[in-house]
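One protein chain omitted, others in place.
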Amino acid sequence: MSLLEIQGLEAGYGAQAVLRDLSLEIVEGSFAALVGPNGHGKSTALRTVSGLVRARAGLIRLAGERIDRLRPDQIVAAGIVHVPQGDMLFPEMTVLENLRLGAYLPQAATHAANRLEEVFALLPKLAERKHQVASTLSGGERRMVGIGRGLMAGGRILMLDEPSLGLAPIVIDQIYDIVQRLAASGRTILVVEENAMRIAEMADRMHLMDNGRIAWSGPGSEFLSRPEILSAYLGG
Amino acid sequence: MTARRRDILLSLGFAALLALVPLVFSTRYIISQITVFFIWGLVVTQWNLVLGVAGIFSLAQMALFAIGAYGTAMLAYYVGLPLLAAMPVAALVTVAASLLIGFACLRLKGAYVALLTLAIAQVIYLIVVNDTACFTNPPSGCLPLFGGVRGFSRFGDLGFRELLGSKFYIGHYYVGLALLLAAQVFCIVLIRGPLGLAFRALRDNPGYAMSRGVGKLRYQLWVFGLSAFFTGLAGAFYAANFGVVGPIVFSVSMLLFLLAMIVVGGMGTVWGPLLGAALLMAADEGLREVGTFREIGLGLVLAVFVILLPRGIAGLARKTEAGGPASRAGTGRKQVADSSDAI
Partner (left out) sequence: MEIFVQVLASGLTLGAMYAVSTIGLALVYGALNMLNMAQGALLAFGGYVCFYVMQQLGLPAPVGVLAAMVVGAALGLTIYLMVARPMLASPAFETQIFIATIGIGSVLQSVILQLFGPQPKAQPMTLPGGVSLGGVVVPWQNILILAVAAAMLAGVAWLLGRTRAGLAIRATAQSREAAQLMGIRIGRVYAQVLALSGALAALSGIMVSSLSGLLPTMGADPMLKAFVICVVAGLGNVPGAAIAALLLGILEAVIQYIFGVQYAFAILLALVIGVLIWRPYGLFGKRQVVRL
């Protein structure tokens, strides 16, 4: 069954509409990718789901419950974990403090000790750097803190906004290796990615975004075998 | 007709109407009150340029006004210059002071600018009030260099008493009207001209504007300096009109009153500040009976307008205008139209 369900979503900034009638379903336990060119609303879609941007129309359901009217903190409590673009770490806090803030809500705080061990097992580099201030980390390390902080929250769905952005190719490989391991562990994941071909090799399902709505959805394998899909929307 | 042309014609039309007023009402009270409106109008049109157009959060405007007023009084009192000569010199001194303040503050971010300019104004005030050493000893008693708490008086007038006798205030009226007309036309030319365009570009898309060589600091200094000329002139005319200059020009309630005019009328608009000045002065007049609650009323007006109607009354008019058939364009276009209207 679908864990996250978006129907006819409209949102934007000021007078400008970014999402126009966006509809999308994410199946529980699947690894979904939202792809498309820059400026077509991929990030806005995630930001609207997590409540940072208000929806003007449409509805968002998580496990059947509507969440589109809730405050961001309530949406987090409902189980949406959003790792934002550009990490948005707390720059003057240590790695450990950043991770602890991921488990800020009471329901996450009770599992914080266990989850911290899991995060350090998955991202051993963070254990080495745990007392370092976030603003002094390298780009790849920052990304790992961002993901680790998201994992601390637990949650039901992990939304990652361009986890490869601004990283060197070898670091991108490491990050996607981590994402794939998370997906393999049965977690529901929604990744926003610019590089459609790369993510299609990993994702169960691809959603191609064009001008604020979904233009094409299908399995990653089909996306790879039919290059005309890509050129129709992105080659343009 | 371009907006610039329309606004200049409107200014001339209003000025012509106002020029007729003394011929119809010759009550001294009305004429003097309108003259005061001209003075505050001068200050708020310039402050609006600085605050609403150039985006400089300056709270030093009343200090600049004071420099113009004190400069005029001191040049006349100590040097013996006739007021007509002292006024432009004082205005130029104000420009020099504004450039100094500008160099010190304008490299900083908005909030820092507000705080520093406020602090500078306060320091100027403290220097004026705390200096108690006698500089001269006129018959009226010890006078510190900057006039101290008492300020300056008896430093001459514009010569209208000799010319018009007891009707001298009508002379002041026309001088004020001419100054305000010049200042308003200056504002229109600036807002609707290339400099206004540059600021719109800076506000709407700072990165792009910078890359096209629109240097913010340089433009801000220009606006700050040029508007200081008229602000200083307003102070100079204040000195000439009242014949007294004292530390009251620094008072917080004066600052509040003028800021409220801009906010109520509409910050960043061509006509808002003058509209606000007229409205608040009329309201102040009406509330004279309940004088003790004036400050409370002013403070509430300021807060309520910022909360509920941040673009002021002129902003309200603009909204209806923009909704009209004239500005029906594509969504991309609409934004451009909106932002050009906003100024």
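The first chain written gets the first letter, and so on, giving A and B; residue counts start at 1 in each chain.
By our rule, a residue touches a chain if its C-beta (ideal position, glycine included) is under 8 Å from a C-beta of that chain, and two chains touch if they have at least 3 such contacts.
No experiment lies behind these values; they were computed from the predicted model shown.
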Among shown chains, those touching the left-out chain: A, B
Candidates A:9, A:89, A:123 or A:214 - the one touching the absent chain: A:89
Residue touching the undisplayed chain, where the options are B:149, B:282 or B:296: B:296
Omitted-chain contact residue, chosen from A:27, A:101 or A:202: A:101
Those residues of chain A which, in the complete complex, touch the missing chain: 50-52, 71-73, 76-77, 82, 84, 88-93, 97, 100-102, 104-105, 108, 149, 153
Those residues of chain B which, in the complete complex, touch the missing chain: 57, 104, 107-108, 110-112, 114-116, 118-120, 122-123, 126-127, 130-131, 252-253, 256, 259-260, 263, 292-293, 295-296, 298-304, 306-308, 310
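Keep this in mind: only the chains that are shown with their structure count from here on.
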Averaged-CA centre spacing for the pair chain B and chain A, given as whole angstrom: 52
